[in-house]
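Missing here is one protein chain; the remaining ones are kept as they sit in the complex.
Coming up: chain A.
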Amino acid sequence: MIRMSLRQFRIQALVGAILLVLAAVYLLRLGGDIRAVRDTSQLPSQYTQTMLFLAAGFGLVPALIGAFWGAPLIARELEAGTHRLVWNQSVPRRRWLAVKLTVLGLASMAVAGTFSALVTWAAAPVDQVTGDRFSALLFGARGIAPIGYAVFGFTFGAVTGLLVRRTLPAMAMVFLAVIAVQLAVPNLLRPHYLPAERVTVAMSTDAINQARMLGSITGGPVIGGLEVPDAWITDTSKLLTPDGRQLSDAAFNECFSNAPKTGATGTFGDTAVCLGKLDLHVDVAYQPNRRFWPFQWIELALYLGLSALLAAVGLWRIQRRVS
């Protein structure tokens, strides 16, 4: 049955291998270029964009594995009617599915593991300077968590194919759903793997000028993009007055639109000076960077567990399904 799985996987495996080799060549060269930069303080300005693009591109890998390796695995058999041929060989169909899931699941993990090792290696000098590999996007393109994403994408694809029974709709659904999961997990689940640490940050004029974002389209007293040293900020409260209440929209807008002219030169100019005088603060929740590896393991375990659950659904369903 292993040989049968490999034989049917031949073309997809070949395409995957070619793409992986191309990616590897690019990453090896990138890693070389990064290491050729003498002045490491230059690295963030040169490579921060590249790192973000790379992480976003890597984020597509589990969705691609799910759509092109997972979804057709059973759906194509059901569509072509070949399940009626192969399920009447001397291999019970649960074992048939278990072997297929194992073989291609391991292949998915190998691809993602290789890819991740290369990205992690190439990015290491940049990460060392910027210290932001724990940020929401980069975290998913480093270490061992991508192995979990890939096996999840694959298993989800296979089981969706079994339930949907049509290859193309299953591929489209899987591609979008895997991306949705990968957007949801960093924002909704990951901040809560371990209890967040909290700190109150005084919003002096300088502190406000350190932020990347002030205000919002709804006009609330919002500040974003603050930094806590060696940590991933998971939640920032709105601007709070000394008595702990939220700064009123009116007071905020007054500073935002009609700040007294002082000739200040910070990012937010007069607005920062005006707000700085109000003795404001924010409550920040954060995960310290030393939790990077525990979080990697937790995320890997989460995705592996989810994959096992999906595989169990598939094995249960395939025995019961009506052809």
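Just so we're on the same page, a contact is a pair of C-beta atoms (placed from the backbone, for glycine too) under 8 Å apart; a residue touches a chain by one contact, two chains touch by 3 or more; residues count from 1.
Rule of thumb we're sticking to: contacts and distances are computed from a predicted model.
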{"item": "Which of \"TonB-dependent receptor\", \"Lipoprotein\", \"Lactate utilization protein\" or \"ABC transporter ATP-binding protein\" matches, in UniProt, the chain that is not displayed", "value": "\"ABC transporter ATP-binding protein\""}
{"item": "Identified contact with the non-displayed chain, of A:Ala56, A:Ala80, A:Ala202 or A:Leu309", "value": "A:Ala80"}
{"item": "Residue in contact with the excluded chain [from A:Ser45, A:Asn88 or A:Ser257]", "value": "A:Asn88"}
{"item": "Residue numbers in chain A that touch the chain omitted from display", "value": "1, 3-4, 7-8, 11, 80-82, 84-93, 95, 320, 322-323"}
